[in-house]
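One chain of protein is taken out of this complex; the other chains stay put.
Per-chain residue numbering starts at 1, and chain names A, B and C are given in the order in which the chains are listed.
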C-alpha cells in the first residue's frame, strides 16, 4: 500500500515538501514505516528518532498497524504554546 | 486635641457617618483612641476589637502616638479583591 | 496603574500598562461577581473603600512584585454597586517568563485580600451582609448584617 506521511517544521524544511509518499507491504506497522523513511531519506534519520508518529490525529506506538487511507504524520518534539 | 476618625463598611453603617470626632488628651496613643471610641460608641465595641487602625494611610500599632492633623481610620478586616 | 474606579474596569488599560518588549508572558486575573455565595443566591455587591490608602497599598503590592518576580503589574478595583457578571478586580502581571507571571498575579490577589482597605457588601436572598475578613483565611468570614442586628 501507499501511505502519505505529513511533515512539519524542520522535517518539512529538510525535505522541501509538506508530505512524502512511502510504499509499504500490507499489514505494515508504524515501525516498518519509520524503517522505510530512514532508507528513503537518510538525512532525516536523526530527526526521525526524535519524532512521534500520529495516525488519524492520535499519537500511536511503533506496533500500530497501518491501513490504506490512514492520515500519518511525523511529529517532532513540539514547541508551541509560548516563547517563555 | 480633636481627632477625626474615618469609618468604613459596617462601622460606617452602624454609626451612620463617614467619620466621627473624638477628643483626646495631648500625647494620646492609638490605644487611648480605641478606649475613647468604645466609651463614646458602645455598640461598636465588638467590631472595634476586630479592626486595625491606620494613621496617615499606614497600619500602626496601639502604642503609636497621635498628633493633631493625623488622618486616622478604622480598618475592619478587609474583603476586597474578588468574590472568590 | 493602581487605581480604584467607580465605573467598568478596562482590561485593555491594564494590558497597555504592563506590556513591554521583554515580557514574554502576561497573566491576568479577573474577579467577577457570581450569582451565589455561601449557598445563597446573590443579586449584587457593593464595595466600600478607603480610596487613597487602598491605591497606595495596591501600588506597594506592585512594587513588591517587581522586586520579587521582576514582573510589571497593574491593578484596577471597582468600588460602588456591582451587578452579577460585572468585573470587580483586574490584575495584570507581565514578566519575561511564565512561571514568574503566574506567581506574581496569584500573589497580588492573595495580598489584596490581606492588606488593601476595601470591603464588600453582599446583597443576597437572606439579606444584605458586610463581609469582613477574607474567606480565604477563615472558613467562617465575619459577616455583619446591620439590619438583622438592629431589629
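Simple rule for what comes next: a residue touches a chain if its C-beta (ideal position, glycine included) is under 8 Å from a C-beta of that chain, and two chains touch if they have at least 3 such contacts.
Predicted model, so just to flag it, every value in this text is computed and none were measured.
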## Note on the structure
Not-displayed chain touches, in the whole complex, chains A, B, C
### Summary
Absent-chain interface residues of subunit B come out as 82-84
### Footprint left on subunit C by the chain that the document does not show
11, 15, 19, 21-36, 84-85, 94, 96, 98, 101-102, 105-106, 109
### Message
To test your reading of the contact rule: which positions on subunit A touch the chain that is missing from view?
### Response
6, 8-10, 12-14, 47, 50, 54, 57, 59, 73, 75-84
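Simple rule for what comes next: only the chains that are shown with their structure count from here on.
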### Graph class of chain-chain contacts, one of line, ring, star, complete, other
line
### From subunit C, the most remote chain by mean C-alpha position
A
### Geometric centre distance via CA averages, subunit B-subunit A, whole Å
72
### Task
Pull out every residue in subunit A that's touching 2 or more other chains.
none
